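Below: the structure, in structure tokens.
Every protein chain but one is kept in place in this view of the complex.
Showing chain A:
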Amino acid sequence: MFRLTLRNLLARKLRLVMSGLSIVLGVAFLSGVLVFSNGLSTTFDGIIYGSTPDGVVRAKDFAEFDAGYSGTPKNVVTPETIAELEELPEVDRADGDVAGFGMSLLASDGTLVGGTGAPTLAFNYHDGPNMDGGDILELDSGRWPESDQEIVLDTGAAENGEYELGDEVQLLAPYGEIEQTATLVGTAEFNGGGTAGATLLIFSTEGAQRLFLDGKDVFNRVSLTAAEGVSQEELRDAAAEVIPEDLEAVTGDKVADESEAAIGEFLGIIKIFLIVFAAIAVLVGGFIILNTFSILVAQRSRELALMRALGAARDQVTRSVLLEALVLSFLASTIGIGLGLLLSRGLASIFRAIGLDISSAALDLTVGTVVISYVVGVAVTMVAAYLPSRRAGRVAPVAAMRAEAPQAPAPLGRRAAIGGALLLVGAALVAWGVAGAPGPDAIWVGIGGVVWIITVAVISPIIGKPVLVGCRALFSRVFGAPGRLAGENALRDARRTGATASALMIGLALVSTIGVLAASMNKSIDDLVDEEFTADYLVQSVNFVPFSTSVGDDLADVNGVSVLSRQQYVGAKIDGETEFVAANDERFNDIYDLDVVEGTTDVQGAEAFVADEYADELGVGIGDPIELTFPGGKKLELEIVGIVKPSEVTAWVSFPLDQVEQAGLARQDTSISILLEDGADAETVKNDLDDAASDVPIVAVYDKEEFSDSIRDQVNQLLYMIYGLLALAIIIAVFGIVNTLGLSVIERTREVGLLRAIGMSRSRLRRMITLESVAIALLGAVLGLGLGLVVGVSLRETLKEDLSSLALPFTQLVVFLAIAVVVGVLAAVVPSIRASRMNVLEAIAEE
């Protein structure tokens, strides 16, 4: 008897560990994401506040633009202005800043450093302090640049570029003489460590002026340091008195706020993205906890009935189960939080690989993270354990006297009715979204999809039956008696199988929804490129940053090029909003045949053509003026001479390329389109173009296929990242299957013993359990993938504008189905080995 008790206890410990695991994983993901998000904010806050002075004098409207895309403002600050600022009693010191955009660093082997993700920042060094009075930059090695031929790199960039102090560093300038070199004299980092992945190119003031301001002794900006006892506002007001009209003075706090807002949006997206996945992980974990506690209560019904018979009140039984859940969730959450800290390091290293450097010092648990993690972990467990605990309380005392634990006939009728109704509600929401409900249509489809997922999870015992019957037929045909038994076992407790499969279903539904959207996006890109990009070759840079016009000069000289058209995208403020506008040269119309609604696309001088949607938005038409304000404050007033259908080959507003210089911006190219001469050998020309562009590694020559590939690569990168995060939900689901199988095997000990006694070999017993597991996994996969397909297609319907073509990822679906089978096999490993090791005699004797 003692042995039996001990064994039961051990068995239950295992069960508790198993159900605890799902909480651990869910909480780990949640706390990992929270720690990572905090680290992200801390890192950026540190850099922003550590690099901003008390006050700044800069070109008006400067802050409104994402400088990387908008060209370099020619609105400058003269040394006289700085001298005047320095004389002010409120100013302790005024330092001229020179910053350039579009500069790239090449590694010693000629490849691009950085490139994707975080920006490359080029600026001059001065020792003006930040708003806290500390240094903005800290030297790691060497010294600061003195001559205009010297450079300091951030430590990470020097490492990645494999440069040592004294080496000649290779650089690419965005305009003028492209290839530049400078001698590396030191390495530095932002005060507080790290650069968040940005590449820093630090020059002497003369060096920066030579590179970015044609060697003139002027500046883009002035950093002001307040005199003792002067506030940022007083500093700003004093400076505003002496500066010329086209400049403005702002406080350091404002500059920091602006930077935060710009980065905050990007960080916000990353955070929301990660938290969504954490929520999915917690939801899936909740399902597994619900299922585990249901099974535990069912198995313990005799024990619970005995407690009732001995006088325990219904509440007491319910409470005892809830208490167990509370203790379990608390322990599991604690482990989960610890694991989350490790997970955040893992996330940080993934983000580091794609160029976003988070210092590990910033990855620490905050009180908020710990509290949220505990609250969510405990709350989800308690909610999930509530239903089973109620059921536990309802066990009749007389059940203790019955020989066999009663298998309650599942009253699934009500569930089916409610489920059917909810499915219709979901369908109505989706249909409403597709038909064009108010607000963003996709939201309605999304809500409908979530309703569907939850409903399917609840009614999976009913709608999953055909799948399980199919599995039984297939398995018994292929695997004989063990297959048949496995099929029967999966069918035996439909609720349990359904609930277990649901955890996997949720993950796979999301996977296939994303899969449909990604496939449609890829197809749409292909179709779009095919239809709109009528050029034979496109020349663009990584991340669409502008590059020097000399690239186009070289390409134009290649034999076999008949037409070469240049395009420069710049940021401009129109009607108070910042938009990207396109400046196209006169050859543009020789290559692209836009769908003209009215007027012409042949623009000259101060004329522009506009996409119809945008014209409607602004309420303008042919003959109306449109005013563009550029960085640096210069304005262009253009007359609208054409209205076109929107096209991917140009922006909302297009105007002649020669207007760029009028706007006070440096001429650069963003995109070059090339047509092949008739009869020219495409391959030879492509090779020659590649050669001509090869000195500028940030620029690539794409033919149509390569161009759609390059866009697709970005889509797919995101896709793989999403799949990677969803993999966690699937791993949690695997634990759910392991758990259910393990508990089922314990429950069926005598049956297993009987099977062994009458001649089932160990390997067949293992196969039987594995097949049951595969049946559960297949159920989850079929329901999930099917549902995801429907949701994905509906979502695509509402996103028709961006996803013009629909594609179904059949290969991927087959792969996911195969993955589900593998998941099933893996989940069965431990339970099947446990079952096959059972001693036959003890198994038969088991009460």
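Assume contacts are C-beta pairs under 8 Å (C-beta built on N, C-alpha and C of every residue); 3 or more make two chains touch, one makes a residue touch a chain; residues count from 1.
Keep in mind that, in the parts below, contacts and distances are computed from a predicted model.
In the listed set "Lactate utilization protein B", "Peptide ABC transporter ATP-binding protein", "Sulfate adenylyltransferase subunit 2" or "Molybdopterin synthase catalytic subunit", the entry agreeing with the UniProt name of the missing subunit chain is "Peptide ABC transporter ATP-binding protein". Here the missing chain is touched by one residue of A:Ala313, A:Val327 or A:Leu841, and it is A:Leu841. Within the set A:Lys13, A:Arg314, A:Lys645 or A:Arg750, the residue that contacts the chain not displayed is A:Arg750.
Across A:Ala262, A:Ala421 or A:Ala481, the single residue that touches the chain missing here is A:Ala481.
Of the candidate positions A:Arg492, A:Arg587 or A:Lys704, contact with the unshown chain belongs to A:Arg492. Contact between chain A and the unshown chain involves residues 480-482, 484-485, 488-489, 491-492, 750-751, 754-762, 764, 840-841, 844.
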